[in-house]
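The complex appears here without one of its protein chains, the remainder shown in place.
For chain A:
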Amino acid sequence: RPLIDRLKAAVHYTVGRLCQKIGEDHRREFSRQVIAAIAETTFRQCDVFAKDLEAFARHAKRSTVNTEDVKLAARRSTALSIYIQNKSEELTQEQRDLKKKGTGKRKSRDTEEDSRE
């Protein structure tokens, strides 16, 4: 299933970059194996999150997962919950600002992003 492989590769790429940065900050390199392991775990964690999100949305009788569902998924960690709450407020504020400007352009939800990885 090529799509899954491409998604895994995309995750691996970003994980690698994040690890590289942290490695540079702390002057301790991450081995290829550990980067692959972190990427694999992250990938699997997405499955866990996705199932939770779907269940939360369904419980609220919605078919679209929204930010409230994400906040629920983060509930077990106080620090994470606070961070996600702040990010959520940032997003809402950005959208309000955009509306005020009267551009009529909402932040695009399906941005065609340059996916050169």
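FYI, a residue touches a chain if its C-beta (ideal position, glycine included) is under 8 Å from a C-beta of that chain, and two chains touch if they have at least 3 such contacts; residues count from 1.
Note that in this section contacts and distances are computed from a predicted model.
*Asks:* For the complex's missing chain, which UniProt name, "SRP54-type proteins GTP-binding domain-containing protein", "Ribosome biogenesis regulatory protein", "MIP18 family-like domain-containing protein" or "Centromere protein X"?
*Replies:* UniProt protein name of the non-displayed chain: "Centromere protein X".
*Asks:* Could I get the residues of chain A that touch the absent chain, sorted low to high?
*Replies:* Touching the missing chain: residues 3-4, 7, 10-11, 14-15, 17-19, 21-24, 26, 28-31, 33-34, 37-38, 41-51, 53-54, 57-58, 63-67, 69-71, 73-74, 76-77, 80, 83-84, 87-88, 91, 107-111, 113, 115.
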